[in-house]
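The other protein chains are all here in position, but one chain of the complex has been omitted.
Here is chain A:
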Amino acid sequence: MVTTDEKGPLTAKKKSVIIRSCDGDEFLVSESAAVLSTSLKKILEEKEDRLIHLSDIDNKTLAMVIAYLSTHADDGLSDDLKRSFDQEFVSGKEFDVLKYLVLATDTLQVTCLCYTVAKKMADIMKNKLVEWVRREFDIQNDYTPEAEAEIRRLDAWAWDDRQLEDD
């Protein structure tokens, strides 16, 4: 049986990892925080390398995700505090920032953050105009004007009673 003493130096060495964003910034992250991301956990299990390079996450987004992971890895914080951190974390963030964040949670496989960000995005979207949604998601309208009018007619109730926003 391996005693904790024998394992000591090894765990100490394993304690942190360096994560590099696509624009070259490096972040020192505790391993307990990194493994909350399913993808990072897999990488760490597969190779010895303590430096992980993420080719599609920029430094701003990565810094946010790491702040989230570190908070959630902190055993000293209660679940209630973590929940209120989550609320704070997404509040006031712009839709553009959230798009990057949600993509990063997908790449890094951080499910709970993905749900929190998706909820926030939905909250922003819910009273928006269709045109706003198309613009924000860069979607081409592939309806003919007649087909679109028909859809609007069928679900007229959904359009009637709310002030819709375009910004």
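As a convention for this text, a contact is a pair of C-beta atoms (placed from the backbone, for glycine too) under 8 Å apart; a residue touches a chain by one contact, two chains touch by 3 or more; residues count from 1.
Everything that follows uses one rule, which is that contacts and distances are computed from a predicted model.
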Protein name (UniProt record) of the chain left out of view, among "NADH dehydrogenase [ubiquinone] 1 alpha subcomplex subunit 1", "Ras-related protein Rab-3", "DNA repair protein RAD51 homolog 3" or "F-box domain-containing protein": "F-box domain-containing protein"
Hidden-chain contact residue, picked from the options A:48, A:96, A:146 or A:166: A:96
Absent chain, residues of chain A that touch it: 96, 99-100, 102-103, 106, 114-115, 118-119, 121-123, 125-127, 130, 133-134, 136-143, 148, 151-152, 155, 157-159, 161-162
